[in-house]
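One protein chain omitted, others in place.
Let's turn to subunit A:
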Amino acid sequence: MYIVVELLVVSVKVIWSFVLAGAKWLVKPREKSVEGQVCVITGAGSGLGRLFATEFARRRATLVLWDINREANEETAEMVRDIYRGMVPSKGPGDGVQDLPLFQPQVYTYVCDVSRRESVYSTAEKVRREVGNVTLLINNAGVVSGHHLLECPDELIERTMMVNCHAHFWTTKAFLPKMLEVNEGHIVTVASSLGLFTTAGVEDYCASKFGAIGFHESLSHELKAANKDGIKMTLVCPFLVDTGMFKGCRIRKEIAPFFPPLKPEYCVEQAMRAILTDQPMVCTPRAMYVVSFMKTVLPFDAIVCMYRFIGADKCMYPFLAHRKESTNNNESKSGI
């Protein structure tokens, strides 16, 4: 008897969640303030990480930038300082009490190899001591090996998995305990559309991104099961972003005008909107939601058909060829 009642309650809750989702779609919820909150961004030296840093800086968060490349990290920090300098100091995240000291956010940089557990833990300890409690964690660092499976050195395969997936274990374990204590926080996983569907040739990257998403979803459920509703999670799945990381990747040329590589600024803008409105997941462009759904209902042959129509099944082959060429010419591999 109780089961029937429970089933009814669940059905009502499910319908209500659709109503809420519809309402949020019609009337965009207000973006939350992150002023004064400590925000850790991994891979902040380039690409999306750098853009996330500037966006959070504009919203007056205190930034903690992690990257393996000291120079690139300092460049990002300089850009953030420029933004801070242009801002008027505010009264800070308070309750409007008049005699609070004026709040000026700051940026801190650390060189950290997120693939190494000890490096993550020791850097996190430094952050806790020197900056404070972290409430925003942006797991953004990502690499790709850029070789076909059978030609790929094993160390590069391991590195892709360690940076894109295993690193999330360590960073989350480092900062989650405090978030759990105060029941406040936000963990953002910057995955990829290659974490929702795959393509030939980049097995290591797809495996790592699917793993990151599996981790993210499992953790969301864990937090929900523990009733820690103050800790939010957002999954960011951009399609191909024009940062140079996948230079050469090409979908079918007739379709390409409809799905051009995304401008990184647009991608981060969408991601910020999702993060600041506590949206659980954001795909850019929205067509990815459709592809992701079709994958769950169509038979595999039809899925292959769909991929071939878009030219997505082998879109990375030109990228891999381009990488092979540039390695042979000993060009520097920047922005990876």
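Throughout what follows, a contact is a pair of C-beta atoms (placed from the backbone, for glycine too) under 8 Å apart; a residue touches a chain by one contact, two chains touch by 3 or more; residues count from 1.
Please note the rule applied: contacts and distances are computed from a predicted model.
One chain of this complex is left out of the view, and of "Short-chain dehydrogenase/reductase 3", "MICOS complex subunit MIC10", "Dynein light chain roadblock" or "Probable glutathione S-transferase", the protein name its UniProt record gives is "Short-chain dehydrogenase/reductase 3".
Contact with the chain not shown here comes from a single listed residue; of A:202, A:251 or A:267, that residue is A:202.
Of the candidate positions A:40, A:157 or A:190, contact with the hidden chain is made by A:157. The missing chain lies against subunit A, touching residues 6-7, 10, 13-14, 17-18, 20-21, 117, 149-150, 154, 157-158, 161, 165-166, 169-170, 172-173, 176-177, 180, 195, 197-204, 206-215, 217-222, 224-226, 254, 280-281, 289, 292-293, 295-302, 304-307, 309, 313-314.
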